[in-house]
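Every protein chain of the complex appears in place save one, which is left out.
Letters A and B name the chains as they come in the text, with residue numbers starting at 1 for each one.
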Amino acid sequence: MNHGPPGRLGTLALRGGVTAWVTALVAVPVLVLAWRGIAEGPAAFWAAISDPAAVDALWLSGWTAAVAAVLNAIAGTALAWVLVRWDVPGRRAIGALVDLPLAIPTLVAGVLIIALFGPQTPIGHWLVGIGFPVAFAKPGIFLALLFVTLPFGVRAVEPVLEELDPAEEEASYTLGATPFYTLTRVLLPPLFPAIAAGAVQTFARSVAEFGSLAAVSGNIPHRTLVAPVYVLGEVEAGNPAGAAAVSLVLLAIALTLQPLGAALARRAGARRA
Amino acid sequence: MRSRRRPTGPARVVFAAVVAWLALLLVVPLGALALSVAGSFSAVVAALTSAEALHAIGLSVGVAAVCIVANGIFGVAGALVLVRQRFAGRRLLDALVELPLALSPVMTGLAFLLVFGRNGLLHPALDAVGLQVAFAWPAVLLATLFVTLPFTLREVALVLEELGDSEEQAAATLGATGWQTFWRVTLPNLRSGLVIGTTLTSARALGEFGAVLVVGGGIANRTQTATTFIHSAIEERQEPAAYGMALLLASVAVALLFVLQRDRE
Partner (left out) sequence: MGIRVDHLVKNFGATRVVNDVSFEVRPGELVALLGPSGGGKSTVLRMIAGLETADSGQVWLDGERVDHLHARERQVGFVFQHYALFRHMTVGENIAFGLSVRGVAPAEQQARVTELLEVMGLRGLGDRMPSQLSGGQRQRVALARALAPSPRLLLLDEPFGAVDAKVREELRRWLRKLHDEVHTTSIFVTHDQDEAFAIADRVLIISQGRLEQSGSPVEILDQPATEFVARFVGDVNVLGGVVRDGRAWVGGVGAEVHGLADGAAVNIVVRAYDLKFWRDDDGPATVRRVTTIGDRVRVEAWLDRADAPIFAQFPRRSSLLHGVEAGCRIAVEITQARAWPTPGAAT
């Protein structure tokens, strides 16, 4: 079932062209990155990634991403619920807003948070006063992550929620179930793969997030310095090999999560059978 | 056809919470930014019309334009190959196309730096030809092409999969050649995928920060994009410039959002 420009030759030419483009633009740089990360030997690699600042940065990236994944799963499911099942004023506007983080540059997202919560603003000033600073502190990190990953939590669940058969819900009621029982035993279980897929996506995206965190977190080593910003620091300090080494760890995390997320998404879609 | 209900009782509380959450996260910050800009309006205008700012905007727009065209062509070609063809290594190609989505922007910049930078793989060759890529606009372009690679392709692939190839088969039985089929049957059907893909590509290209910072250096009037302009404005504590450019980019983003929303429906 090969279609496209004429004939076998055309098909192969198309395939070759695309492969060449992807190889040159994607494969080569990433391979070079990987190679430079390990080129100086296992000892140097280990030294680079066991540097206390690197370890703390990776750890911070990891646990903030995990918390963000959980929070976003809840918020995203709730939002999808509102968008799919309820008739509320402003539903379309809300649906449009959900995509906003995809359109806004991450750095600008960070600037927005600073514009609202920065220490020089009224709210920020008050927050610092009560000992709960948002900007340049961990809460700011979560705010930025939740902003940036908002669409993932919602869009993962939305289509599956739409596909739920209303008759199954009605059947549950005719059999005597309360709305809560129906929610927990009939409606949520089919949603789990989709919610999990969204959580995995959120986690992967959060670990990789740079722009907003560079603006918001204050980048204090061991406190609010996340892994990608650490990598930037190493590059600027003239340590590309060390930066590449930590990058490899991030890449490994991303590459293990991708197939997991894809598998969950397939299961979420397959449930519709 | 699903019938929607109005929330009652505790559900209303959930709805209010959701709206408050969204407002806090998205709407209020935009408002605060707009207020800041309005507060120092003339300074903002002066900053944004400076030579440095105009260069940054120009570079961002130029790079985005090239990305749109390149990804338009590559996106359609790539989608056709990945969806319609079966060959050994297709999965690998698919994974490579998805790879830019997994990488943190700084890593992307680093990767290109390691290829084109002073100690980079291709540096000797480029040096011999007298071409400078790293810390010059070609690097900015390449890095942005990298990060925007998957968007158009994925949207077009989505549309292609849903369409199936029955229309193409019908065209073949009516005597159309491969090219004719492509131009007159396939391509028009891909319109919606292309529009959404292009919108996402533009947004990503204009918004790219980490990669271009690393590989371009954010050198004023040479490799500074709109985003790195904001970054250096923040570091130099020039708030009108930073907030003004940020609001400009945010406004473009909102405009793109409208296009996206309209076409998703």
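Observations
We adopt the following convention: a residue touches a chain if its C-beta (ideal position, glycine included) is under 8 Å from a C-beta of that chain, and two chains touch if they have at least 3 such contacts.
Quantities reported herein were computed from a predicted structural model and do not represent experimental measurements.
Put simply, the hidden chain is in touch with A once you look at the whole complex.
Within the whole complex, the absent chain has one touching residue among A:Thr23, A:Ser50, A:Gln120 or A:Thr178, and that is A:Thr178. Set against the missing chain, the residues A:Pro119, A:Pro159, A:Pro190 or A:Gly269 yield one that touches it, A:Pro190. When the missing chain is restored to the complex, the residue among A:Asp87, A:Glu168 or A:Glu236 that touches it is A:Glu168.
Contacts to the hidden chain, counted on chain A, fall at residues 165, 167-168, 170-178, 181, 185-186, 189-190, 271, 273.
Following the convention adopted for this analysis, only the chains that are shown with their structure count from here on.
Once the centre of each chain is set as its mean CA position, chain A and chain B turn out to be 16 Å apart.
Of all the residues in chain B, the ones that touch chain A in their complex are 2-7, 11, 14-15, 17-19, 21-22, 25-30, 32-33, 36, 74, 77-78, 80-81, 84-87, 89, 93, 95-100, 102-115, 117, 119-121, 142, 145-146, 149, 165, 168, 177-179, 181-182, 186, 200, 203, 206-210, 213-214, 226-227, 230-231, 234, 242-243, 246, 249-250, 253-254, 256-258, 260-261. For chain A in complex with chain B, the residues that touch the partner chain are 1-7, 10-11, 14-15, 17-19, 21-23, 25-30, 32-33, 36, 75, 78-79, 82, 84-88, 90, 94-108, 111-113, 115-116, 121, 143, 146-147, 150, 162, 166, 204, 207-211, 214-215, 227-229, 231-232, 235, 240, 243-244, 247, 250-251, 254-255, 257-258.
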